[in-house]
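Below: the structure, in structure tokens.
Removed from the display is one protein chain of the complex; every other protein chain stays in position.
Which chain is which? They are A, B and C, in the order written, and residues in each are numbered from 1.
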Amino acid sequence: MEHLKNLDEIVGTVCREMQAHLGHGRVADYIPALAKIDPRHFGIAIAIQPEREAEEVAIFAAGDAEVPFSVQSISKVFTLTMALEKLGGALWKRVGKEPSGSPFNSIVQLENERGIPRNPLINAGALVVTDALLAGGDPAQLIAGILDFIRGLAHDPAVTIDPEVATSEGDTGFRNASLANFLRAFGNIENNIQDVLEVYFHQCALRMNCRQLARAGLYLAHGGVDPGSAARVTSVQRTRRINALMMTCGHYDASGDFAFRVGLSGKSGVGGGILAIAPRRASIAVWSPGLNAWGNSHVGVLALEKLSSLAGWSVF
Amino acid sequence: MEHLKNLDEIVGTVCREMQAHLGHGRVADYIPALAKIDPRHFGIAIAIQPEREAEEVAIFAAGDAEVPFSVQSISKVFTLTMALEKLGGALWKRVGKEPSGSPFNSIVQLENERGIPRNPLINAGALVVTDALLAGGDPAQLIAGILDFIRGLAHDPAVTIDPEVATSEGDTGFRNASLANFLRAFGNIENNIQDVLEVYFHQCALRMNCRQLARAGLYLAHGGVDPGSAARVTSVQRTRRINALMMTCGHYDASGDFAFRVGLSGKSGVGGGILAIAPRRASIAVWSPGLNAWGNSHVGVLALEKLSSLAGWSVF
Amino acid sequence: MEHLKNLDEIVGTVCREMQAHLGHGRVADYIPALAKIDPRHFGIAIAIQPEREAEEVAIFAAGDAEVPFSVQSISKVFTLTMALEKLGGALWKRVGKEPSGSPFNSIVQLENERGIPRNPLINAGALVVTDALLAGGDPAQLIAGILDFIRGLAHDPAVTIDPEVATSEGDTGFRNASLANFLRAFGNIENNIQDVLEVYFHQCALRMNCRQLARAGLYLAHGGVDPGSAARVTSVQRTRRINALMMTCGHYDASGDFAFRVGLSGKSGVGGGILAIAPRRASIAVWSPGLNAWGNSHVGVLALEKLSSLAGWSVF
Partner (left out) sequence: MEHLKNLDEIVGTVCREMQAHLGHGRVADYIPALAKIDPRHFGIAIAIQPEREAEEVAIFAAGDAEVPFSVQSISKVFTLTMALEKLGGALWKRVGKEPSGSPFNSIVQLENERGIPRNPLINAGALVVTDALLAGGDPAQLIAGILDFIRGLAHDPAVTIDPEVATSEGDTGFRNASLANFLRAFGNIENNIQDVLEVYFHQCALRMNCRQLARAGLYLAHGGVDPGSAARVTSVQRTRRINALMMTCGHYDASGDFAFRVGLSGKSGVGGGILAIAPRRASIAVWSPGLNAWGNSHVGVLALEKLSSLAGWSVF
């Protein structure tokens, strides 16, 4: 098929062009287990709906697409999906839908807005989502449930959680503990704080490669249905809403810039990964550990900008 | 044609369903000339590319689609287009691309970020855009140029500027004067402040009806080309970027909510109008003067949510 | 002696005049153990240096001056004194000397100013002071040390720590845990967070009456020397600096108002107590549990305003 052959060329082109940019940016160093990664990695994978029902999902990959990395904040997209399935619209009483504007504001906004985080894709919001999922249950069981959910979406039991990353301490740990206590003071964390943090640190420590991640996100490109198994993961409307949130809030304070340059919904993580969704077309995962000033993968954003341009996938 | 007949039904359905919601929200009262408007107006118009080259642009309208209103901040989309054509990428040295997060932050952000407004769709950013367009020229001439540009896009010389609104004073006037002086202190306004404000107040006072506005925005749905005249207004890339900015920043602090509910790029004005773009499909204008708590048309947003759902136009 | 007879009259007058104001204000309700207090209490005590060396410190008291209450933030003055004796000027590398401006800013400022709290009399600053005092030691031992220090200053072994208040949870507990984790993320808490919080909650739970509190503060009115025992508690210069901090930062966001109305250095606590210092003259404690909108004792401030006026003790 023309367009599939075409995609093979596109991922190859993107991968080749990115080589010149590797090594820029800075690897996240506040989690010791992440600081050791070589910043010159680059991987890309595109998952595409099969042409005919019986066919398999096609995955076009290049570079280090098989090398697992820490997905970190990208996991927020999957726990948000789980929470929406569990709580429905009631979740929006506890978390907003707006971009947060600037990093230093997040905790001010939290105070001004009485403990309601701006959106579920910033740390404060994701802690509330995790708390909503925990709901009095056992942290270990919820961690297992999240892992199962993502293994199912990735169609790969090899997805794991990195215990070293999960127990890494440092600034991030204390900042998240600070946020969780702050939310609790407003009554917007209901479970034991240590339990919520334990789940949260484990979901951030999910270890996936680009192939697995692109495959796991494919339901977001197809109205909530996993095109491989035909299983409905979430409703059409919720899928649109998750994509909208990824567009307006998925790249911290550079969400506007990502929309401007790439024109796709996306969610980045400080491990250097980005999951991007081209609705009705494809789910894309890129990975390169060097981060730009906003904490997003420097080469990852460049690669998606190139890909979106070559494939003509901008939603705008 | 099937889908056109369909659109006629859709605008009718939307218009009927909105009747029950009219009268909610509050008309902007800080501009005396706007405070007199009956909040129970509702108009909608959809401009669609002709099927064949020789045909005319089709416009589907209902309600008060012929009643002119004050476009206010919607004009920022058109002056941004003009400024990008005039300055190109250099404009982005003077204004950012990120959502501003919250209204009260805008002036703080301006100070923190050394006089660089967050984006060109908030007042501070639009003042910089206007200043860039003025560039030492004559205010009256620039006002005439903006009016000409929009009349051309609307294919209607009946578009006017309301002199009463343009010279309205009050809070808004003083706040904008405050912003302009602040920007000037950082060197990000280069012309005489009174001249910049004069142009700005006149562009905000543009008076259009839904038909004219939908028609004027059609180039944004078609890669920068006006499908009626085949004239290129701006490049494909700039069109995408303007649409991206409208998606992430077009509804003040409710931009995330608009993306979440409607799934289209849009720009609202305190006159109660909204211009929404469904890329590769249509340009839509709605108008209803009652505003919600975020300063966007209460019924306008509802109408676009309904329309987007009925037509299946969400980009997500 | 004339002026002592006079003081007896003054405390009587103040106490009588305050009766009409009792019951206004709201008892702090976020600590359950404090919420039960009757807001209609009022006590006042003034401790004065003896005329001759052999004489005892004179205490003039009225109302509920013998009823113990929770001193809460007033304890910050005493732990600051201890920390200055222990660390000297090095403490000022970890905490500032400026008023914080507004409550909601405190955590923003903390972020902007890289984990350096504005001053030692707000919660964030007092947590740093407590951390500096702990310095790797045993929390129980430090709690005992603080209690001993204050019993010594009060010349009264009956000063206690209320275990119920110390273990009270609720909003305050979570907010302080949030602050402590935030400070730790910046490296400005060095000990185990639970240990720091344990000491902090116990120092806040000190239970004293007006007599004891006025007596304990007398060194601040006398250049750092306890006039009863002639023991030097801290240097002249440090005494002046503690008094200066109490003047500019001792009443949260109403510190300016307190200086304006009372003209004395003072520190309030949410238990309804205030310690005020008239340099070279007297140490004054007032207590009335109803708080004003800024968290300071409504009647306590009124009483000090009256007292300062009657005694002519304003430093201005």
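One rule holds in what follows: a residue touches a chain if its C-beta (ideal position, glycine included) is under 8 Å from a C-beta of that chain, and two chains touch if they have at least 3 such contacts.
Bear in mind that the values here come from a model prediction, so they are computed numbers and not experimental data.
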Among the displayed chains, the hidden one touches B, C
If the hidden chain were put back, which of C:255, C:268, C:283 or C:297 would touch it? C:255
So which of B:60, B:78, B:182 or B:313 would be touching the chain we can't see? B:182
From the list C:209, C:239, C:268 or C:283, pick the residue that touches the absent chain. C:239
List every residue of chain B that touches the chain not included in the displayed model. 104-105, 107-108, 111-112, 171-172, 174-175, 177-182, 184-186, 193
Contacts of chain C with the missing chain: which residues? 96-102, 105, 109, 112, 118-119, 239-241, 243-245, 247-249, 253-257, 259-260, 263, 265, 279, 314-316
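Everything below uses one rule, namely that only the chains that are shown with their structure count from here on.
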Which chains, if any, touch chain A and chain C both? none
Using CA atom averages as chain centres, what separation in Å is found between chain A and chain C? 48
Chain A residues touching 2+ other chains are 105, 112
